[in-house]
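For reference, the structure is listed below as structure tokens.
Omission of a single protein chain aside, the complex is shown with its protein chains in their original locations.
Presenting chain A:
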Amino acid sequence: MPRVSALDLPDVPKGHLPPHLELQRTRVLCASDAPTHTETIQYSGAYASVGVDNSLRLDQFCRDFRVEVIRLTEDDMEFDMVGIDPSLANAFRRILIAEVPTMAIEKVLIANNTSVVQDEVLAHRLGLIPIKVDPRLFEYMSENDTPNEKNTIVFKLHVKCKIKGPRLTVKSDELKWLSNGSELPLEMESHTSDPASKQKTYTAFTCSQVSLPEFSNNPIAPKHQDIIIAKLGPGQEIELEAHAVKGMGKTHAKWSPVSTAWYRMLPEVVLLQEVEDEMAEELVKKCPVNVFDIEDVGKGKKRATVARSRACTLCRECIRGEDWEKRVALRRVKDHFIFTIESTGALPPEVLFTEAVKILEDKCERVITELS
């Protein structure tokens, strides 16, 4: 006997919800005082009494779920994610912010700093510079690991302002990638080691990173060349080495691969009544983002229509004032997410999202393996 899912059995009710309940289930109602019905109804039997099944079904999900990319540039993307629960969309957002790894400067070895910027502040500023490198090519460095070409990227910064020159602004393009690892000798055994053997440095690279195929024609550098690191007065100098390692945004925001990632639910603007003539014009004028348009109905009559509901920022101007709440309803579609990812530049935004999906997958798998 073929296995049939219990859900497909005929006794499962397949009716439809009455319109007001359906509205509550699928829309957030944004009234002028407060949004209502913001939560999603999870319980499968929530509508059992009216004969409707509220359970989530995989086949249904697979059928309904779709992703539509609206805008994709080098650094940011906007896409619609339809047919998904807010908790899942939120999971992606959270993972993007906190758990997708990147490389960021973690250790700064300052050889000389005579600028006005204090060492700690300088190090902090360096840490926040996004580095354009695929973190997937690197390993995490744990506490007792030695830094090697697999887990560390080394940059050098050596700038000096001429004594009788103008003031100098040190920008991120001064950060030079040292593919062979650190150049600063380790102090410890500097006297004992014989001159023949290689001087030990702060890193233990076995080979140059340039020799690795991934970087051979793709040198590592900060994503932006014009981030101000410090300003130097005449005679001031900064000489340092910065070691970038792999990390996650939850440890420190510098490892977050996104400036921010967020979503908003699809706005839905509904005219509950016909809005005509002066009222229509008033309505069009009210909206700062031009959600409404005017339509000629003939005979000199005009009617307001909703033209660009997606642009609504929920300023609630259109429902401000007497009676307007009766004419216009602002809603959000609960399972349609306009997702925006602003990448810091380590990875393109679309890759970031797939990475996030992979991480969620991993987590699910881990749960499954832990449970079984």
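FYI, a contact is a pair of C-beta atoms (placed from the backbone, for glycine too) under 8 Å apart; a residue touches a chain by one contact, two chains touch by 3 or more; residues count from 1.
Please note the rule applied: contacts and distances are computed from a predicted model.
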From the names "KLTH0D16236p", "DNA-directed RNA polymerase subunit beta", "Pantothenate kinase 2" or "Elongator complex protein 6", which one matches the UniProt record for the unseen chain? "DNA-directed RNA polymerase subunit beta"
For a quick check of understanding: of A:162, A:250, A:301 or A:363, which residue touches the chain that isn't displayed? A:250
Given that one chain is not shown, which residue among A:44, A:60, A:118 or A:354 touches it? A:118
Could you pull out which residues of chain A are in touch with the chain that's been left out? 28, 30, 34-36, 38-40, 86-91, 93-94, 97-98, 110, 113, 116, 118-121, 124, 128, 249-250, 252-254, 256, 260-265, 288-289, 313-317, 320, 332, 340, 342
